[in-house]
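Of the protein chains in this complex, all but one are displayed in their positions.
== subunit A ==
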Amino acid sequence: MPVALKTYDRLRDAVAALGSETGSRYLGGGTLLVRNLIEGSVQASSMIRSTERSMTEIRPAGGRITVGAGVTMAQIAAHPDLKFLAPVARTIGGPAIRNMATVGGNLFAPYPYGDFAVAMLALEATVSVQSGYSPRDTALDEFLLSADRGNRAVVAAITFRRPESDRAFRYVKMSRTHPKGASVVSIAAHLPASGGRLSSPRVAYGAMAPTAIRAKAVEAALNGKTLDEAGIAQALAVATEGCHPQTDPFASDWYRREVLPVYLKRLLLS
């Protein structure tokens, strides 16, 4: 017997229904929830979704861009203002999955998935969470570690910094199956520069901890440095600080630690 789907025009009504119906789950693109329901790893009394228009809008505003949680990876890859994110979106599933998988859903993807969240961490993203009747904003790195990921709240949108230039944003993903396999490791970096030296760089990893994480030791080591062999040496030395990779069918934790500095070096010197 299928799990019933309930659709609400307004997100806040969907969130209210989610709060009042024990065992209900929020449905985004379906690539996580429907899959989990079919395989039996998740139980639900009903699925709840919202068709609120803002959930599928992309709104650039100056130096920040807001993307509704229901925007798909295919929409990200095709949007003229988001060319710097197209390489990220294209590594998430094949075309059929990209047409379904959403920005909001990617924040809930289990290890080692969730590469879009890695890019968002590097771009100083904040998450707009609808809980009750009012949205509130949370820094993405806090959200990924918070109880909100597992409770009745729903992500409405994510807002992130437009990179200083397309070249200032870099992303690499190592996977066994190209271009769309699960990550052995993924790295995103925003590398603003002033006078040839990095200024407040942000670096984030995927598949190096239970959720996407910032590489704060690397960020500190890169700040004020030049992007050359000497300038990145200290960053490579501390590349795995704070990492807790897991062993899974794609790679061992040891291999992930070994390969991370190699890809970080390539990314920084590319």
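FYI, a residue touches a chain if its C-beta (ideal position, glycine included) is under 8 Å from a C-beta of that chain, and two chains touch if they have at least 3 such contacts; residues count from 1.
Everything below uses one rule, namely that contacts and distances are computed from a predicted model.
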Answering from "ATP synthase subunit a", "(2Fe-2S)-binding protein", "LutB/LldF family L-lactate oxidation iron-sulfur protein" or "Amino acid ABC transporter permease": the UniProt protein name of the missing subunit is "(2Fe-2S)-binding protein"
Only one of A:Ala16, A:Ile58, A:Met100 or A:Val238 touches the unshown chain, namely A:Met100
Omitted-chain footprint on subunit A covers residues 1-7, 27, 30-31, 34-35, 38-39, 47, 74, 90, 93-97, 99-100, 178-180
